[in-house]
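Heads up, the thing below is written out as structure tokens.
Note that this complex is displayed minus one protein chain, with the remaining chains in position.
Up next is subunit A:
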Amino acid sequence: MLSHLRTMWLVFIHLFRKKETIEYPEEKVALHPRYRGRIVLTKDPDGGERCVGCYLCAVACPVDCIALQATEDENGRRYPDFFRINFSRCIFCGFCEDACPTYAIQLIPDFEMGEYNRQNLVFEKEDLLINSQGKYPGYNFYQVAGLEAGVKKKGEGVNEETPVDVHSLLP
């Protein structure tokens, strides 16, 4: 009986505690810089698109919300012809960001995407591309990847076979 009264008293004094509620539209939640919200496509320091159209994000996506078509420009540089994310399906898991070899696709701390029309949640490349380098400033895929490190050439390592000529059909 006494423990019941004590419980009631302890619950009662919660009346004077500070409330946990954040009154959302007026007060915003403090989102951390690496919060996974809306997806954007970033650019490299020279202002070019980082995306190389490798489809890894589309493969990694568990809900298949990413659709893209790769194409090449006159220098043989791959880029996406179109890049479409259906945010009404996206679950903001960040797998696409993990899969991306060029840090092009990134999730930013913005989740306020309420819409009355579902079609408005399908974002095209123009909506996704931002003029920023996102979480990796100064990184340019082509400046660091596939370059000679000045140590040894292809096929020169211990027990390494010589490279195959991919343009030949001969074994």
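In this text, contacts are C-beta pairs under 8 Å (C-beta built on N, C-alpha and C of every residue); 3 or more make two chains touch, one makes a residue touch a chain; residues count from 1.
Just so it is clear, contacts and distances are computed from a predicted model.
Chemist: Missing chain's UniProt protein name, "Cytochrome C biogenesis protein CcmF", "Pyruvate dehydrogenase E1 component subunit alpha", "NADH-quinone oxidoreductase subunit H" or "Ubiquinone biosynthesis protein UbiV"?
Modeler: "NADH-quinone oxidoreductase subunit H"
Chemist: May I ask which residue of A:K19, A:K153 or A:H167 touches the chain that does not appear here?
Modeler: Missing-chain contact among the listed residues: A:K19.
Chemist: List the subunit A residues touching the unshown chain?
Modeler: Residue positions of subunit A that touch the missing chain: 4, 7-8, 10-12, 14-15, 17-21, 23.
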